[in-house]
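The structure is given below, and queries will be raised subsequently.
One protein chain is absent from this view; the other protein chains keep their places.
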Amino acid sequence: MPIIKQQSPQLINIDERQRPRDFNGLVAELEADDSTARRWAARDLAEFPESVEVLVRRLKYEGDPSVRETILTTLIRLGNPATMTELVECLRSEDAALRNEVIEAMKELPDEVAPIMSELLADHDPDVRIFAVNILESLCHPQVEEWLIKVIEQDPHVNVCATALDLLGEVGTTASRLGLEQLKARFAEEPYIGFAADLAIKRIDES
Amino acid sequence: MKHILVVDDAATVRLYHRNILESAGYEVDEAVNGIEAMEKALQTPFDLYVVDINMPKLDGYGFLREIRSQDITQVPAIMVSTEAESNDRQRAYRSGANLYLIKPVKPEGLLTYIRLLLGVSTHIRPHLSNDKAIDR
Partner (left out) sequence: MTEITISEEDFRKFREYFYRKTGIQFEASKRYFVDKRLVERIEATDSEHFRNYFMMLRFDAKGDELQTLVNLMTVNETYFFREEYQFQCLVNSMLGEIVRRKKDNSPIRIWSVPSSSGEEAYSIVIYLLEHWPGIEKWDVEIISSDIDTDIITRARRGHYSSRSVQHLPPRLLQKYFVPSAGGYQISDDMRDAVEFTRVNLMEAADVRSYRGFDVIFCRNLLIYYDDMSRRQAAETFFDALNPGGFVCLGHSESMSRISSLFRVRKFPEAIVYQKPLGDL
């Protein structure tokens, strides 16, 4: 059975880094040709709170999904409100994958997202408003239902309301009931709205 | 019985589609995102996919690209989106969608298209790489 051999105690110590692991070295590495080098740099920059600007800028034109994922993980760990403007810009991107990655990251940043939520829900672009509701799905914040009620009462776009409805089916309380009835009336010709509002109402009444 | 996979991150949307499809006699399975959809599509021979675009982890475009790159290139796919812009429509077709519908979907419309796609899918190759087919 010697075929399976004992591994040397220090495992493998490959350090393929071309530059030192200080702030400037890592920032330079973030532009490397090799995606592994960029990913490692993005990960190690989590030790430098001042790196958020560089990271969020890189995010917008980084083509490798694995590097983008690591950049976002580092941004979540650093949790800096300064990143929000740039992340919101990414929600407007043509790249659906980037948008969805950013939505997931914003869900992990409740303290940073909460102050701008009202603004996002009032955005001129219905897609951004839909994404804002998507973010609410995992945002652990006491105002979630309040925001959702405002959406179903006021948002003119059927799909923004539809997205809010899905979530109200889960978190809705009696406070949402009137808004749900009104929404049904407002989009009486849309079977989906009727279905989803009825479901949310049923759940509120039953609990 | 024809078997349809509904892929959407919103539980209410999945349930809505399930009710419509089951009442028309289809068997339905669900997935919350493109990765779960891949897991299911690789294990079950579905007859059709109904796929949302924006989903966490792997979006609708990504799912279709993956599925079209594997062995399952034949299965027709309807992409359902909240976005009305024409470049989304084109991107959907380029990713391998056979049809692009705007939400909210009306039951009769959905069923008509499904019957159409299931009916013709044995005669034409549903993988449409150009942007012209079955548009509008």
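Residue numbering begins at 1 within each chain, and the chains themselves are lettered A and B in the order written.
By definition in this document, a residue touches a chain if its C-beta (ideal position, glycine included) is under 8 Å from a C-beta of that chain, and two chains touch if they have at least 3 such contacts.
A quick note: this is a predicted structure, and the numbers were derived from the prediction, not measured.
**Student:** Which of the displayed chains are touched by the chain that has been omitted?
**Tutor:** Across the whole assembly, the hidden chain touches A, B.
**Student:** Check each of A:E31, A:E50, A:E94 or A:E170 against the chain that is not shown and name the one that touches it.
**Tutor:** A:E170
**Student:** Touching the absent chain in the whole complex: find that residue among B:I20, B:M38 or B:V75.
**Tutor:** The missing chain is touched by B:M38.
**Student:** Using the document's contact rule, name the residues of chain B that touch the chain not shown here.
**Tutor:** 9, 11, 31-36, 38-39, 42-43, 57-58, 66
**Student:** Residues on chain A that touch the omitted chain in the whole complex?
**Tutor:** Output for chain A: 1, 3-7, 9-14, 35-36, 39-40, 43-44, 46, 63-66, 69-70, 73, 76, 101, 107-108, 110, 138, 140-142, 144, 169-171, 173, 202-203, 206-207.
The working rule: only the chains that are shown with their structure count from here on.
**Student:** Centroid from C-alpha atoms only, then distance chain A to chain B, rounded to Å. What do you get?
**Tutor:** Those two chain centres are 24 Å apart.
**Student:** Under the touch definition given earlier, write down the residues of chain B that touch chain A in their complex.
**Tutor:** The touching residues are 9-13, 15-16, 19, 53-57, 59-62, 82-83, 87, 91, 103-107.
**Student:** Mind pulling up the chain A residues that touch chain B in the complex?
**Tutor:** 94, 96-97, 99-100, 103-104, 126-127, 130-131, 134, 158-159, 162-163, 165-166, 169-170, 190-193, 195-196, 199
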